[in-house]
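Every protein chain of the complex appears in place save one, which is left out.
And now, chain A:
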Amino acid sequence: MARTPADLVGAQPDPPFEITFDGRPVVVLPGQTVAAALWGAGILAWRTTRGGGRPRGAFCGIGQCFDCLATVNGVPGRRACLVPAQPGDVITTQEGHGHDRLGA
C-alpha cells in the first residue's frame, strides 16, 4: 500500500488545475505553492546558478535560502516556496540572476 501525504491527512482538495513549467503542463492541487506543485510533479530544479549554471530548486522550504527563485509569469526572482500557484501560471526556469533581458 503506497500511502501518500494526501492519504495521511485525509485530504479532500478542491478540483485540481494546471500550470506550465517550461512549456509542459503540471497538475496543481489548490493551495499548493509553486514549489510544492513542482515537487508533486517530480521536478526538483527550476533555476540555474549565476556562476556555474548549476540546477537548483527548493532547499529551505521557508523563504530563507532563496535557492527556489523562479520566473513566474515573466517576473524573475519570485520565491517559489512561498508563492501560491494560480491556474494558468507560466513558470519558467530562471537563468542566472533572471535579468538577461535587461542586458544587466
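Simple rule for what comes next: contacts are C-beta pairs under 8 Å (C-beta built on N, C-alpha and C of every residue); 3 or more make two chains touch, one makes a residue touch a chain; residues count from 1.
Everything that follows uses one rule, which is that contacts and distances are computed from a predicted model.
Participant: Out of "NAD(P)/FAD-dependent oxidoreductase", "Lipid-transfer protein", "Sugar ABC transporter permease" or "glycerol-3-phosphate dehydrogenase", what name does the UniProt record list for the absent chain?
Facilitator: For the chain not displayed, UniProt's protein name is "NAD(P)/FAD-dependent oxidoreductase".
Participant: From the list A:Val27, A:Ile62 or A:Val90, pick the residue that touches the absent chain.
Facilitator: A:Ile62
Participant: Go through chain A and note every residue touching the omitted chain.
Facilitator: 2-14, 29-33, 35-37, 39-40, 44-45, 49-52, 54-67, 69, 75, 77-79, 81-84
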